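The complex appears here minus one protein chain, its other protein chains still in place.
Right after this comes chain A.
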Amino acid sequence: MTEDIINRAALTGIDQTLFFRVVESTNTGIVITDNSLPDNPIIYCNPAFEQMSGYKRIDIIGHNCRFLQGKDRKQAARGIVHEAISNGRSCVVEIRNYTKEGKLFWNELYISPVTNDEGVVTHFIGIQNDVSSRKKSQLELERVQIETEKLVIERTKMYQESQDFMTSIVETLRESLLVIDHDFTILSANAHFLNTFKVSINETKGRLLYDLGNGQWNIPELKRMMEDILPTNNPVLDYEVEHEFPHIGKKLMLLNAHRVELEGQYKNWILLAIEDITERRAVQQRKDDFLSIASHELKTPLTTVVGYLQLMKRLMPAEASEKFRSIADKTERYVHRLNHLLSDLLDVSRIQTGNIEIHKEPFDFDKMLIETIEGIRAATPQREILLKGSVECQCNADESHIIQVVSNLLGNAIKYSPDNTPVTVQVTKISDVIKFSVTDKGIGITEADYAKIFDRFYRVAEVQRHYSGMGIGLYICQQIILNHGGTIWVESKRNVGSTFNFTIPIQG
């Protein structure tokens, strides 16, 4: 064998010194261990190995290779190396090694046995390459892969959870909800829909909206909304549809439709929410009827009381005491107030039933205003009421209704501000409208209440505690002004005062 080698070397014509120089010059780390010595010590290392490990030759020679792993002993690669050396075989491993300074580097280690003529392993040669940067990229890739997988699992779970969450929301809704494809096929229907319209999911899902229940949803108004209105007005809200269903009878429905345009597969889905307001409307109607009947019925006995009171005053004996006369006067005043409240209630019920009638006739706005203010001054002589401006024109409107609005707004200004503060009425002609404003230095209104105060039976909590009233005056004012094609609004600051304004067209 030795001869063989010598022969091969001779054949190449290269002398042994060149081999040594090659080994010394390569930038691959090379070590040779002597297997015949105890603990297989290193007997040779080249400069590249010194460079790679940071150790000097003197630190290396005589040591077993294991010092390169430092304290990082529990590496699977070490087992492979150990086994290869025990069995005199070669192996390739990637092993974590540490430089003299303790810095980790990944070593791609090739171990090969060297045998003598008898086939006995005398030495091992270790070829070392620092593959830290390659290993780093590889590890990074593995980490990203693991994280990606984790993320996918997490996202899938989240998606599943949010699907479940959405489903539970849809199922909890006390409103019917349909998800409809762009060709009007029902994609899903919630439990409320199925219960309200007495249908099963099998009769619903996958069917065309207009085919549902033998065409009972083939409603012209619904079709108009879905096909004519929704494509250009998204969403459509509070669309009222009344329909007689074969089994469940007449239903009044309030529809909200949203066209959903999500990327990808959800393109042009339609969410259709159906609120059954049949019962609510009927209750409202009964309430309105009740209001109308009650206020009318209450007026009848009141008429009798008013009549007798007036008769009593007419028949009052000349010698009647002051006290007696005063009692009669007071009774009359309170009966008058009761009558006013009833009139307001009647007005509300008339507005509710759409029976508010506006009879426009030209009248002198300034004259009307002066007379109305005079009337209020007579009733509250202690209050200062200032009138600023004039319009100097005829106004085509319902005079009695406009008087009602002016009296109401002025009455409120007086009622909700201190007695020692003035109330200012300003009137101006702007373009083709008349603008009326009344300003007080009263308690004011918070912005949150600006719109609500015009709702019927709405009263600001603080006002409710300190002032009597039913909360219908402003509602009536608003309805009258709206019926005149005008606008009514409030501007106010808490504890500074309020200005109520309305505008009405001069020509009506």
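FYI, a residue touches a chain if its C-beta (ideal position, glycine included) is under 8 Å from a C-beta of that chain, and two chains touch if they have at least 3 such contacts; residues count from 1.
To be clear about the criterion, contacts and distances are computed from a predicted model.
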**Chain excluded from display, named as in UniProt, from "Tripartite tricarboxylate transporter family receptor", "Energy-coupling factor transport system ATP-binding protein", "Response regulator receiver domain-containing protein" or "cytochrome-c oxidase"** = "Response regulator receiver domain-containing protein"
**Asked** Of A:202, A:232 or A:304, which one is in contact with the hidden chain?
**Response** A:304
**Item:** Residue in contact with the excluded chain [from A:82, A:134, A:182 or A:296]
**Value:** A:296
**Request:** With the full complex in mind, choose from A:58, A:315 or A:378 the residue touching the hidden chain.
**Result:** A:315
**Request:** Pick out the residues on chain A that sit against the missing chain.
**Result:** 296, 299-308, 310-311, 314-315, 339, 346, 350, 355, 357
